[in-house]
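For reference, the structure I am asking about is given below.
Missing here: one protein chain of the complex. Every other protein chain is in place.
And now, chain A:
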Amino acid sequence: MTSDDGQRLRAVIETAVDGVILIDADGTVQTFNKACETLFGYAAAEVVGRNVRMLMPEPYHGQHDGYLRRYLDTGERRIIGIGREVAARRKDGSVFPIELSVGEAQQGDDRSFVGIIRDITARKQAEQELSDSLERLRAVIDTAVDGVILIDADGTVRTFNKACETLFGYPADEVVGRNVRMLMPEPYHGQHDEYLRRYLDTGERRIIGIGREVAARRKDGSVFPIELSVGEAQQGDDRSFVGIIRDITARKEAETALLLHTRELERLNRTLKRQSEDLERSNSELRLFASAASHDLKEPLRKIRTFGDFLLSEYGDRLDEDGQRYVEVMVDGATRMGRMIDGILAYSRAGLAELEIGEVDLAELWHAVCCDLDIQVEEAGAVISAEELPVVEGDAARLHQVFQNLLSNALKYRSPHRPLRISITAERRAAVPGRDECVISIADNGIGFEQAFAEAIFEPFKRLQGRKGVDGVGLGLALCHRIVRLHTGTIEAEGRPDGGATFRVVLPLRQEVRHG
């Protein structure tokens, strides 16, 4: 080697990117290049002439001398001519990974060794990060609630996570390495290979990147619905597919249940609608009947009364007393029947139409009722006293009917033995929280009734008295009962024979808005 060659070699070593160390057979450092100074933090002067183990952490530090000796004695190589990853120590004591390749140089008996050192901290870190993230990914995949299956382009399963084991009943090792179609029932089972091939050939997608509901097969052969979304991963020419699987048995069952419920609801709705139509029809038939009754049924009665009246006024003088009485009885009967029809009509109409709810001042209403019946009040010589009465929500016309009937009753069933006194009083109470009501009591000192009949008197056509001396058709209280019930109120009666009667009407102060 010329000195020029030596000069050139030294320049190469000094400018090399990798660290270059030359040691002799004792391990003493002969050369320590610039790159080494940067790598280890030592100046060359601090290292040259000293044992190279100063650059090694344990266990290399303690073993190096022995290793070197053994190699020189036996030729057993651990690193020389091979190169491996080892650890190195900087001047500050910190340790870092290096890739070390060692070559041997022999000049006569003089053996020396050249170490080429590359700092692989960054590579190691990258490797660590990769392995960390792979680990993390595996952990994520394994703890995922959804099943995750990775297959390659042939359909061979590469990954089968824990959730899949639970879903399919296979341990991973029974599936990995086998074709994924084992997890599919027909028709998917038979079509999958073909499908995969077609996709790889043509790019035609049926599921990849889309996701859909399909059927899956467990180890025990049972089939269950899954939602499958498939993604594609491509690394170079290597294509693989990731399937995310969610068992939707519960959702399907819920959907089915919902569907059944919906159908049931629809059926009930139809029934309800039909019934409501039936009701509407029967109501309108009833209205028609009421209208027919009001005109057609009353027509013949009117004839009897009119012509009976003619008979009496024009031919009365040709009839004897009996004959005149017969005609009077006929006319009287027809008159009563007409009133009865009116009563039935009023009773049935009361339940047919919607209430017309408004503010009703019961004091005004009572005054109006008294005015309507002033002739009868005068005739009966009744003394009427009224307390302060509340304002309620209700159907004014219908409530008028109620109180008119009650006053009319008190007037009719008066006692011949004492002057009639009628009083109306009101009291407020809250029967149920949120429902304020008033109790209107109409009390008289008339002939009263047996308490045993207190409920029966509200039945249609129920009369406790004979017709003698009292007109009416026995529908007044039934009508009252019906109207008060329509207002979600109650009506009750209390009486004693010859001891007067009290009617108590309980009405809520507010009517709930009802939608027709």
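In the analysis below, a residue touches a chain if its C-beta (ideal position, glycine included) is under 8 Å from a C-beta of that chain, and two chains touch if they have at least 3 such contacts; residues count from 1.
In the analysis below, contacts and distances are computed from a predicted model.
Only one of "1,2-phenylacetyl-CoA epoxidase subunit A", "Peptide/nickel transport system substrate-binding protein", "ABC transporter permease" or "Response regulator" fits the UniProt record of the hidden chain, and that name is "Response regulator". Screening A:15, A:306 or A:451 for touch with the missing chain picks out A:306. Within the full complex, the residue among A:298, A:485 or A:504 touching the omitted chain is A:298.
The missing chain lies against chain A, touching residues 294-295, 298-299, 302-303, 305-307, 309-310, 313-314.
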